[in-house]
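Have a look at the structure below before the remarks.
Of the protein chains in this complex, one is absent; all others appear in place.
For clarity, chains are labelled A, B, C, D and E in written order, and residue numbers in each chain start from 1.
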Amino acid sequence: MLSRDIDTVLRRALAEDTGCGDITTSSLIPEGHTSRAVLLAKEDFVLAGLPFAERLFRLADSGIRFTSLKKEGRRVRKGNVIARISGGTAGLLAAERTALNLLQRMSGIATLTDRYVKAVTGLGVKITDTRKTAPGLRFFDKYAVRAGGGDNHRFGLFDGVLIKDNHIAAAGGTARAVKLARSRVPHLLKIEVEVKNLTEVKEALSAGADVIMLDNMPVEKIKKAVAVIRSSDPGIVIEASGGINPGNVRSIAEAGVDIISVGALTHSAPAADISMKFD
Amino acid sequence: MLSRDIDTVLRRALAEDTGCGDITTSSLIPEGHTSRAVLLAKEDFVLAGLPFAERLFRLADSGIRFTSLKKEGRRVRKGNVIARISGGTAGLLAAERTALNLLQRMSGIATLTDRYVKAVTGLGVKITDTRKTAPGLRFFDKYAVRAGGGDNHRFGLFDGVLIKDNHIAAAGGTARAVKLARSRVPHLLKIEVEVKNLTEVKEALSAGADVIMLDNMPVEKIKKAVAVIRSSDPGIVIEASGGINPGNVRSIAEAGVDIISVGALTHSAPAADISMKFD
Amino acid sequence: MLSRDIDTVLRRALAEDTGCGDITTSSLIPEGHTSRAVLLAKEDFVLAGLPFAERLFRLADSGIRFTSLKKEGRRVRKGNVIARISGGTAGLLAAERTALNLLQRMSGIATLTDRYVKAVTGLGVKITDTRKTAPGLRFFDKYAVRAGGGDNHRFGLFDGVLIKDNHIAAAGGTARAVKLARSRVPHLLKIEVEVKNLTEVKEALSAGADVIMLDNMPVEKIKKAVAVIRSSDPGIVIEASGGINPGNVRSIAEAGVDIISVGALTHSAPAADISMKFD
Amino acid sequence: MLSRDIDTVLRRALAEDTGCGDITTSSLIPEGHTSRAVLLAKEDFVLAGLPFAERLFRLADSGIRFTSLKKEGRRVRKGNVIARISGGTAGLLAAERTALNLLQRMSGIATLTDRYVKAVTGLGVKITDTRKTAPGLRFFDKYAVRAGGGDNHRFGLFDGVLIKDNHIAAAGGTARAVKLARSRVPHLLKIEVEVKNLTEVKEALSAGADVIMLDNMPVEKIKKAVAVIRSSDPGIVIEASGGINPGNVRSIAEAGVDIISVGALTHSAPAADISMKFD
Amino acid sequence: MLSRDIDTVLRRALAEDTGCGDITTSSLIPEGHTSRAVLLAKEDFVLAGLPFAERLFRLADSGIRFTSLKKEGRRVRKGNVIARISGGTAGLLAAERTALNLLQRMSGIATLTDRYVKAVTGLGVKITDTRKTAPGLRFFDKYAVRAGGGDNHRFGLFDGVLIKDNHIAAAGGTARAVKLARSRVPHLLKIEVEVKNLTEVKEALSAGADVIMLDNMPVEKIKKAVAVIRSSDPGIVIEASGGINPGNVRSIAEAGVDIISVGALTHSAPAADISMKFD
Partner (left out) sequence: MLSRDIDTVLRRALAEDTGCGDITTSSLIPEGHTSRAVLLAKEDFVLAGLPFAERLFRLADSGIRFTSLKKEGRRVRKGNVIARISGGTAGLLAAERTALNLLQRMSGIATLTDRYVKAVTGLGVKITDTRKTAPGLRFFDKYAVRAGGGDNHRFGLFDGVLIKDNHIAAAGGTARAVKLARSRVPHLLKIEVEVKNLTEVKEALSAGADVIMLDNMPVEKIKKAVAVIRSSDPGIVIEASGGINPGNVRSIAEAGVDIISVGALTHSAPAADISMKFD
């Protein structure tokens, strides 16, 4: 997104909190009052979202100074100061909660992603997100996955073809579905087919899919599917999805897939604990 | 919010996923093709957000029929059908992911809230949310807390006065801060003061706070603070916040507070597992 | 509101006047032509809205210099120069009418408010506005009331509970209405009950209202109501509303109420007379 | 404006009042509760804005029924029922204040306009508004002037050429200003020149103005100016503006002008007194 | 339009191209990478739109430097460098296509306009556009016509009265239509009547039209119509429209009309060929 479109989302988030005004601050903080504060890590996590937190403070008050002390995607330790902020107290307080909400959510996602990525170290397998993001926050959720060392799957319904059972039923079979998609879809998009068993794997293979997604298969079945696919066409990309958790992700990776997509990265990551302290 | 303002948020979420078009569907699903589907619970949870899921489907295609089989705030069992949906296949697929994303998030929040509320059964204590919501989704997050049996704290910075240490410092003491707020703030708003220890409790009491928030205190300290406050003015509302978890929430409630506010309800609830299945 | 949200309202007002372009100016004023002008008081009034007038000029042309010579909330005399403005002539003319329209409206409101506030000098009674503001301009109307020395009532339907007869009827009585509100509404909001006679005053008292609004009562009745309320609970806030005018406001204040709310402040204040003169 | 653009303004006004929700109603009015109400005239006035009031109720709840009993532009008497409204109580209460605020403002403008129009009965002179409208409400203010029997002056800076002294100075004289405008402005727009004395009247005449505005002239001077203009070119339209009030408007009309424009119609009309009563 | 409203249109155009991000650039161009580029004319044309192209680059990245080497409305030769641009490579690439699309369209319109204007040199006839512009781009299309030496007709339905046959039928005759318009329309707007033959010309004349548009008439008929109109009232403006092309425009101009309006200027001008080259 252009930075101006990001601003639009950030300003809506600020407006949601501020509404017709921060009445506590406007009645208690003298005009022109300034403060210094820090963003403080209250537990260990992987940082994501700091540039957006900075932007939120500056949207609240363009005079606020914000110095980042930690880098996106790096591990932060409990007690670390992440950033120093100074400027008008009213602006600091107007942006505080929204900035922390975004930073905590994004760092939570990055931290969970990092856990999956670490789990498959050395296997050359990509951990990707899905479209299971918070409504309206997909750009930020997917950014956080990248900060955590993961990769992005398609952004939405528009930048990738993923053929599922109901598409196949409506089109009249896997072969016809892939053929139709190939003839109608812009030529820069690959065609992925979701399969549930070996029969479907074979159908997808003979239909000419570019990518095959093994949906909710146990490890043993994945191994078989990988063998069938690799022996048929070594150029096909293989994705595993569904039922992945930190406990089984490495064994699935070892089964030979190229990509493992994990919905939990963006729908169930607990927030990282971060607070703002005034000096 | 007015339903039309809710629509604006829902349409933005749909647009985020749909972008310039669902290319898989537009190339594979014949025009006029219709389908039937169900929303299916894949685990036990407390339901929240179904009316918004319905609205998302109807925003995608106003001809879609949606029949709710379960009620907001009620417990749903694994395998239950939550709703039946029928209509144009393209519309069903355009709204599917966004509707599930919202429903899973809101049901996750309701389920976690329900857990805290159940934990304090019989004690007359309210479990409330905080302002720690996903940016842009506060209305939905707070709705889900109510569906889970919880109560809402203030919506934002505009509909309640909450005086913290930095406000007190800038105003020149607790007494002066409360007095200033009382004179400047609309008369329908109560004044809450956040305190960290017994000295501050006493300052808040003599300043005339309407509500006192005990921030991050251990249970024993909470008990002492409650005793001091109740003996001074039985009409004051007492809130506990910070460091609350399912394990200690009942003992904190038993310490005599009126309200327990829990940030995790909205920032760290894992999503409920729900899917859409075509018949 | 955040200054960026205020900008949105101001820009819409400018766009309403400018439309597809100021054709007189674009055909007659040479590009790069600059001018100096003053904002001039053409009668006595209390000033309000000057920062927004400045902002309007700078939204039309960010290079315009604007020097305020008078302060918000202060009385301005006929003939006084309120501000000096210089910069591109096209920008000055594009913002002139919108800036004056806003400044004249806001100063008119401040001036009328000041008249009521002066009338109750020394009695410790607050003069407040109501929700009877121009559609879309509530923020500015309420700001002008404060500039005139008045106080704000609740901003809208969301930041205060005001129970009227139809709420009571639907809820099944005053006692039940107050109890329901207390249990369902965020704990930082007070509960106000509107009453029309002494019977209702007593019902509101026993129901436990935090604030009682005496609606459209003559002075004598107000006195009786105040006596009943004060003898029952000295902590209850008493508001008088309806039928207030500059002639009776002091006697109503002397009847012992805490707050007098006046719709005319924002729905019937005549505009202050201000013009822009080019040097 | 298209009705959909009007809706945008109306919805913003509703949102301003409703914010994150009508908490009184949502906590006290049972879901599905319906009511009947009337809009009641509490004084005599000329009605304007009823279709927009109806629209506001229907934007709040599309199921509300609204029956208009009085017509736009007609005189309404104290005690008259203007409209009957029925439907969901929550929707009625959500729209009540905004609908009344708009209806009271617009009827106030229509009533004041009617007073000026009546004052010049029989003289064939048009009473028009100016651009001195409430920011953001120009469409509604100008509609109300028409409802009161007045006419509209140009809507904004884009649909009419009005050359003032500073345009003349920048262009290098009246003759050159009119000539420049004639050559550069779309050919469907007339060219009006504002003059302050007889010398300027003559300059405007020889420059070839289509319309001459006599600014802030006393009646005697207006008579002389009219005589000069009529003897020179009987086709020129003459407008008087500035310093007009109900006391002098007829004598100014009798001085022979075609158009009298009055800023007070839209910047200083007191609101008409209208209320909503539940049956 | 205000520059801020222009920005809104330009930002929407950028967002249309950029969507959720320029994935090629974000994966290949190192952060902080800068470049120099030129805008290069690949054929001869009349330049229009360069300030908007500049603005697009700066909306994509406010740090981009843009130096215009050619002036609006001037003829540019194949091989000329129109502007030099330098700054962040990502921003240059994000704005490149949108800036070229706008610049090529506007220069195409200016070039075609210039051809018509040149064709009527010396005859004192204005070439104007119509309302046949690309939806959403009217401001830019009409700006380009002016850059090409043409004039603008009315901007839309709001800033000029143009009475066509169906208006006349509904109003009950030409005389009544003009009279009604005169009485109801703001006095700064002229009244134009569209006619198809000499009978209608005479009706428009006696009805008192300010401007007469000869619609789709052959040159001989235009000559006759001009003679009839000029002998009746020399002050009336005469416009020819319909069926105009570069081959017949001069003979139509020589027939004595004041204005020739040409829809093709904005609906069928081929784009000028311009590219951006990196140094």
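Note that in this section a contact is a pair of C-beta atoms (placed from the backbone, for glycine too) under 8 Å apart; a residue touches a chain by one contact, two chains touch by 3 or more.
All of these numbers come straight from a predicted model, not from anything done at the bench.
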Neighbouring displayed chains - absent chain, whole complex: A, B, C, D, E
Selected residue (touches chain absent from view) among E:F66, E:Y116 or E:F155: E:F155
Among D:D129, D:D159, D:E203 or D:E239, the residue in touch with the chain that has been omitted: D:D159
Interface residues of chain E (partner: the chain not displayed): 9-10, 12-13, 16-30, 33, 35, 89, 93-94, 97-98, 100-102, 104-105, 108, 131-140, 155-159, 161-163, 165-167, 169-171, 177, 180-181, 183-186, 189, 264, 267-268, 270-271, 278
On chain C, residues whose C-beta touches the chain left out of the figure: 19-20
Contacts of chain B with the absent chain, listed as residue ranges: 11, 14-15, 18-21, 59-60, 94
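Just so we're on the same page, only the chains that are shown with their structure count from here on.
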Chain E and chain D - chains in contact with each: A, B, C
Repeat of the A-C interface, chosen from D-E, B-E or C-E (over half of contact pairs identical by residue number): C-E
Farthest-lying chain, centroid of Cα atoms versus that of chain E: B
Chain C-chain D separation of Cα centroids, rounded to whole Å: 22
Distance between the centres, which are taken as Cα means, of chain D and chain A, whole angstrom: 53
Residues within chain D bordering two or more other chains: 18-21, 94, 155, 158-159, 161-162, 184, 186, 189
Category of the chain touch graph - line, ring, star, complete, other: complete
